[in-house]
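Here's the structure we're looking at; comments come further down.
Heads up, one of the protein chains got dropped from this complex, but the rest are sitting where they should.
Chains: A and B, in written order; residue numbering restarts at 1 for each.
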Amino acid sequence: MTAFVLKRLGFAAITLFAVLTIVFFIVRVLPGDPALAILGDQASQSALEALRIRLGLDVPLYQQYFVFLGGVVVGDWGVSMVSGRPVIEEILKVLPATIELTVASLILGIVVGVPFGVWSAVRRNKLPDYLARIASLLGLSFPAFVSAVLLLLFFSIHLRWFPVISSGQGSGLADRLRDLALPAINLGLIMAAYITRVTRSAMLEVLNQDYVRTARAKGLAFAIIVWRHCLRNALIPVVTVVGLYLGILIGNSVLTEIVFNRPGLGKLIVGALNQRDYTMLQGMMVIYTLIVVLVNLITDLTYGLIDPRIKYS
Amino acid sequence: MTTQPTAATGQRPSRMTYYRLAIATVLSGLFNAFNANKTSWVGLAVFLIVALLAILAPVIAPYDPLQQNILFRLKPPSEAHWFGTDYYGRDTLSRILWGARISLTIGLLAIGSAMIIGTLIGMVAGYFGGRTDLLVMQVMDVLLAFPSLILGLIVVAMLGPSVANLVIAIALTAIPPFARIARAPTIAVKNREFIEAGHALGYSHMRLMFRHILPNIAPEVLVMGSLWLATAIRVEASLAFIGLGVNPPTATWGGMIREGFENILDSFWLALFPSLAILVVVFSLNLLGDGLRDAVDPRLKGEQ
Partner (left out) sequence: MTEPVLKVEGLTTSFRVDGALVPVVRNLDFTIDTGETVAIVGESGSGKSVTALSIMRLLQEGTSRIEGSVRLSGRDLLTLDEEAMRDVRGGEIGMIFQEPMTSLNPVLKIGFQIAEVLRRHRGMSQAQAETEVLRLFDLVRIPDAKRRIGEYPHSFSGGMRQRAMIAMALACQPKLLIADEPTTALDVTIQAQILQLVRELQSEIGMAVMFITHDMGVVAEISDRVVVMLRGDKVEEAPVDRLFAAPEHPYTKMLLGAVPRLGGLGDTRTPRRFPKLDDTGAGPEPDNEPDMRGAPLLEVRNLTTRFSVRGGLLNRPVGNVHAVEDVSLTLAAGETLALVGESGCGKSTTGRSILRLVQPAGGEILFEGKDLMAASHAELRLARQRLQMIFQDPYGSLNPRQAVGSAIAEPIRVHKLMADEAIPDRVNELLRLVGLKEEHALRFPHEFSGGQRQRICIARSLALEPKMIVADESVSALDASIKAQVVNLMLDLQRELGLAYLFISHDIAVVERVSHRIAVMLLGEIVEIGPRDAVLRNPQHPYTKKLIEAVPVPDPADKRQRGGLLTDELKSPVRALDWARPPSRMYPVGEGHMVREF
């Protein structure tokens, strides 16, 4: 088991390094001249020159690369070109709000999605299956901002149950939950749609296995077969896929935060885009990379917990 | 099951006969897949109607999508303007029809190229296995894990919003999933004995990959293509909503919702109709792909 964990840690480190390299490529190399991309075509030659020096673009590319990597490691992610404050500080300020939202919607997605997926698979080609399939298909056809707008229109503007602007900084727990509710429902239901589908197909595969026949031949009740024998096997692909869907969740959280005007990484990145805050964008990419790598690591380790075969391979 | 042409004894089937036969089986297989789940037909029909409307937009759109009319700003749906007008008095229906062209063009180009590149990568990695596979798929997994919206967002932000750049950005995010999609069945097919028999018969790697493996994995890749086309259209709309779509005043669905969102309290239809348009297209593609997927999924085949 220790070897397995160490191996996954090693992979995570390599992945981190690889993504950071890709990020560097996209941010520094792809635009040709970042300074030009920031200031636009009309910028004067001297302004461009000044910006290049400020951003450290005047040294050779490979030196920029090492400076970039080194900065990431020691936590020096540069200074925001708009606010003048350290990028890392600005990010850490809003990170908890985004994590709160993401975790809440993930939990909601699992709590709704897994039972529905199991139910749908067990009643394959019956009414519950059709309903669950149509509902989940519809769920993943909604762009997150469309569903967010609809929720906002109905619950906040029409029914006035929830605040239109969720500050995410409410003082009491009740306030916080009220702020969190709609955005989390929005993301959680989309997540639930994905999880329902993958759970359904994993369960269908598992229900066909020989060991299910063995369990039936033992005289076990159907509910026990489903929940004790099948679900744990079905969770193996579900966990893998949920790890991948977290990428979608993070992307959707950006859209949700904009619609609900909720502070978080999403609003930060859009603000940085609009104001061409280049250093902030770069920092955002780094934090997303860290999150993704961390999530992958957690997925891998969970996988090892569920499947007894994994320790030995 | 499938119907095959019957041959008279003494016939000498030529190479062309076999090509036609092979194509006929792939088509009849696809036809059977459609029939296995009738909802696929509904999805296909809806999508084809939308595609037709998009192609015919210049002919059927009642107004010029860019024609501003200050006298008819923010009008609710009426007989003259079925879907109402926007802040500049432009006809929403016409803009939706023209916006379909942008969405479908970007989606199809991006997914088409991602499908070709991704399938090649996945097939080569799966076929050769070993270190090549490990390295290539590790890179693909890293890209796959990265939120596609964020990746698309940063690429467009760096390259600038144009149709070509959006195609590049979205294709980049869709290559890794296609590599994954193509790799799994490639490995399954590669381990079947007819590939080893091919080696024993002295066939080249190219022949085995393109003549023997590709036709066997193609249905699965194509079906996933329809699901990823849905995703691509959603991502394009999301980017436009954030403000990274094709530059205004060109009509894009995401851009229209973005503008509509600013007037959401008094003119809800501005956001509503383009939202419905996205929903219809994405849902039809999901319906199409989802129905077919069960039919081509080898894991579910055993149970009939």
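In this text, a contact is a pair of C-beta atoms (placed from the backbone, for glycine too) under 8 Å apart; a residue touches a chain by one contact, two chains touch by 3 or more.
Treat the numbers as computed from the prediction; the structure is a model and nothing was measured.
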| item | value |
| --- | --- |
| Contacts of the hidden chain among displayed chains | A, B |
| Option from A:37, A:220 or A:290 whose C-beta touches the chain left out | A:220 |
| Touching residues (missing chain, whole complex) on chain A | 3, 6-7, 10, 209-211, 213-221, 228-229, 232-233, 236, 306-309, 312 |
| On chain B, residues whose C-beta touches the chain left out of the figure | 4-15, 17-18, 21-22, 25-26, 192-194, 196-197, 199-204, 207, 212, 215-216 |
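Everything that follows uses one rule, which is that only the chains that are shown with their structure count from here on.
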| item | value |
| --- | --- |
| Distance between chain centroids, defined by C-alpha means - chain A, chain B (Å) | 23 |
| Touching residues on chain A, where the partner in the complex is chain B | 11, 14-15, 18-19, 22, 26-27, 30-31, 34, 37, 133, 137-138, 140-146, 149-150, 152-153, 157, 201, 204-205, 208, 243-244, 247-248, 250-252, 254-255, 258-259, 269-270, 273-274, 281, 285, 288-289, 292-293, 295-296 |
| Complex contacts: residues of chain B adjacent to chain A | 138-139, 141-150, 153-155, 157-160, 230, 234, 237-238, 241-244, 254, 257, 261, 264-265, 268, 271, 275, 278-279, 282-283, 286-287, 290, 297, 299-300, 302-303 |
